[in-house]
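All protein chains but one are shown at their positions in the complex.
What follows is chain A.
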Amino acid sequence: MKNRITSLFATTKKDILNVFYTAGFPALHDTVPIAEALAAAGTDIIEIGIPFSDPVADGPTIQQSNKVALDNGMNVKLLLEQVATIRRKGVNIPIILMGYLNPVMQYGVEKFIVDAAQAGVDGLILPDMPVYEYEEEYKALFEQNNLCNTFLISPTTSDERIRRIDAVTEGFIYAVAASSTTGAKSDFTSDQLAYFDKLNKMKLSNPFLIGFGISNRDTFSRAAAHGAGAIIGSAFINLLKSSTNLQADIRQFIEGIKQPSRV
């Protein structure tokens, strides 16, 4: 079977919406219905976070969701079961798991790669895994299991390193919009626009999605205009936190974001 991520990017070049949420949040078994609602509402990629006790790259919103999920009893094994259930329920859009290395290490990195692919995962984001370690120890196994691996780049990443990351990436690159931890922000600065512009001019072999600070229809369409699409995380977590009707609220949120680009 073809990888759902590479298939998506082969046919869709603009306005790809990737939505991030934390597994096991707000309640332990919300992981599956949230994925179903996202897919039904027209989300292009589902990115599910593996909760960790010390998420250093995340701002307060996602930190808090990690803590709630861990208190709920979330773990890697249960998440893989939930992903398998999401697939059984007929959700057929790309699913990415994002997680800090330590919980994955304790599960066993090799075992995790194999079991994730088996469960129906299409790609992984392990933000604290060094590029050389991926290349030397895990790249072959990712390929054997038809899994994409996504690295992050930021406005301070050198051109040389962007090229190196592009060379080992399969799928897409996650372009962090600002030198910052995750969290919803209001608008792009001229520096950020120059950075997106630079990425486009570099003619990378992989498409990129823009993330960190995307919160609504406006920021999504502006970000998406500079790349293949954008990633929404903290703003969606905030919605989940305040929602009393997940299905309806998720549909409204996603449709609100996707609407203008479709008109």
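Points to keep in mind about this one:
By definition in this document, contacts are C-beta pairs under 8 Å (C-beta built on N, C-alpha and C of every residue); 3 or more make two chains touch, one makes a residue touch a chain; residues count from 1.
The rule is simple: contacts and distances are computed from a predicted model.
Think of the chain that is not pictured: of "Tryptophan synthase beta chain", "Dihydroxyacetone kinase-like protein", "ABC transporter permease" or "CheR family methyltransferase", UniProt labels it "Tryptophan synthase beta chain".
The chain that is not drawn here is touched, among residues A:6, A:72, A:85 or A:154, by A:154.
Contacts to the hidden chain, counted on chain A, fall at residues 52-57, 59-60, 63, 67, 70, 75-76, 100-107, 127-130, 132-133, 151-154, 156-158, 161, 176, 179-181.
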